[in-house]
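As structure tokens, the structure follows; a few thoughts come after it.
Shown here: the complex without one of its protein chains, the others still in place.
Up next is chain A:
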Amino acid sequence: MIPELGHFSLILALVMAALLGGVPLYGSFHGQSRLVALAKPAALAMWAYTFTAYACLTYAFVTDDFSVRYVVETSSAQLPLFYKVTGVWGAHEGSLLLWVMALASWSVAVSVFGGGVPTQVLARVLSVMGLIGAGFLLFILLTSNPFERVPMQPEGRDLNPLLQDFGLAVHPPMLYMGYVGFSVAFAFAIAAMLGGRLDAAWVRWARPWTNVAWVFLTMGIAGGSWWAYYELGWGGWWFWDPVENASLMPWLLGTALLHSLAVSEKRGLFKAWTVLLAIGAFSFSLLGTFLVRSGVLTSVHAFASDPGRGVFILLFLATVVGSSLLLFGIRAPRLATTGSFSLLSRETGLFANNLILLVMAFAVLLGTLFPLLSDALALGKISVGPPYFNTVMTPLMAALAVAMGAGLALRWRQDQARRLARVLGLPLAVALLTAVLAPWAFGAGLPGLAVLGLAMAGWIAFGSIAWAVRLRKAPWRWSGANWGALLGHLGLAVTLTGVTLVSVYSQAADVRLEPGQSHTLAGYAFTLQGVEQTQGDNYQAYRGTMQVTRGQDRIAVLHPEKRVYNVESMPTTEAGIDPGLFRDLFVALGEPLGEQGGWSVRIQYKPFVRWLWLGGLLMALGGAAGALDKRYRRLRQTGDVVPPSAALAQGA
């Protein structure tokens, strides 16, 4: 009964989405304010029905309703309650439902917090989101109905053991909120084009939303990296896996969009470009969804595949991208560029930023899709591995860093080389000095990659700090935008430091240890004390005890585990980690070897690995600070749009 209620709700959600997509839009073109006024209630109704469906599915999980196919495939009676609740989005059908939940939630948020936006524009924005929602709801109902019934089964097949982790509660919702959040900027851009008014107003409205979406996406990606690090068991933090790339591409475009919105808002420049980026960022989100959900890729995330689903999403993607580009082609000629700027100006810096981020996104796209293309054209089965991405991204990152270090200190319109040299000379010197001196602390010579990476990170960090100091204001008087810029840039510097040091100075060894034996790595002695059998809720485990000492100091006792889950009889590796701000010690059990209770063990020393995610957190904080800037709150209260020149005077 409850599953049928959920199914029915889902159908009603589709009806509401279609209503939202059509009626207010029609009304807005024919001056019928009663139809326009339908937008908000329809958005709320779409959310309510989607939520009801979602709640019904959760109920089916919690009550072990094994007459629902999706529950049979992704849950089991033994599964702890927490994972029954998060397991709802543990596979294809449920994760699509989560996608629509995210979209509906963003729609409601826009209708609630979009106070300053004219009713007509808001109605069009919500209509566009309704259309997207209708597409996805149709997709769920036609190809991926989570409420489909099967004859009652005695037991489910259990949630994939790798997903039985806290990470599942955080990573997918964050990621989806980010992905789908770019639909708001997209919807604003489309609404602005429909209305033919591509002035600074839509940019002002779309900017905080883009920030918030970007914050979620940043946290989602950083969280996913952290999860992979400790749960996939082997200490890697980024694999250039196609699905990771699918989330990185919208992030790169979203980052470009954030910066391009800044130029459009403050200077009225790059208007057409910004619209194109808003379309691009959301299109890449859809592409990501397509890549992940169609199963066309070989990936750690590819659990099941069904070509019919791929075709639907591909058609949907083509429709969305095609129609928005068509609209853009019709409207773009109206976008006269006003104002000019010199070669040495913040505009140029932001242009460089956009160009580099775009090239990065396309390089990732090429590397991700090339194997597919090659296979489709029968040119052989190919894989493009991490070496390609590292080779390409390193110089691009270096170029981006050069622009970033100077970026904040640059003035709008026109700057003088001499002034810039005065401001940035010291940061540059300090960055270079750090980059050469810091590797000494690690000993082992002066690796080029370490110097390059640290120089980039230092230049970004010290250049940004030099700018902040020259604001000549106490930190508590800084605007949200000031904080956003500083934290965002510092965050990347921190991440970059982590990437560099963990890549260059990590040490790892696969060794065979018998109880009592030890292995020394990076000055730490790892002694295996024993491995015993234990039992968890729904798994059996071997639990190792590994003592770590350094000289006379006892550093930590780690408990790596090897689990075998009862239902899927699938082994997983739970690493034992001693985390630290400056280094992680990481041990994982391989397999039992020989008669004496020996095990193969992977031991790793990972310097500064936490900085990867710490930087992500700082970036996210920066994005949030930017979204909370006072001028957006003022906008919401009065609906005033500050003309670009005034914004320039007050914000820059």
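Criterion: contacts are C-beta pairs under 8 Å (C-beta built on N, C-alpha and C of every residue); 3 or more make two chains touch, one makes a residue touch a chain; residues count from 1.
FYI, contacts and distances are computed from a predicted model.
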| item | value |
| --- | --- |
| Omitted chain, identified by the protein name its UniProt record gives, among "Ferrous iron transport protein B", "Carbohydrate ABC transporter permease", "Oligosaccharides import ATP-binding protein MsmX" or "Cytochrome c-type biogenesis protein CcmE" | "Cytochrome c-type biogenesis protein CcmE" |
| Of A:512, A:559 or A:633, the residue in touch with the unshown chain | A:512 |
| Residue of A:15, A:48 or A:392 in touch with the missing chain, whole complex considered | A:392 |
| Among A:175, A:363, A:481 or A:522, residue touching the chain not depicted | A:363 |
| Sole residue of A:2, A:109, A:525 or A:570 that reaches the chain not shown, by the stated touch rule | A:570 |
| Positions on chain A contacted by the hidden chain, ascending | 160, 162, 232-233, 298, 300, 302-303, 340, 342-343, 348, 351, 355, 359, 362-363, 366-367, 370, 380-385, 387-388, 391-392, 395-396, 510-512, 562, 568-573, 588, 590-591, 593, 600-602 |
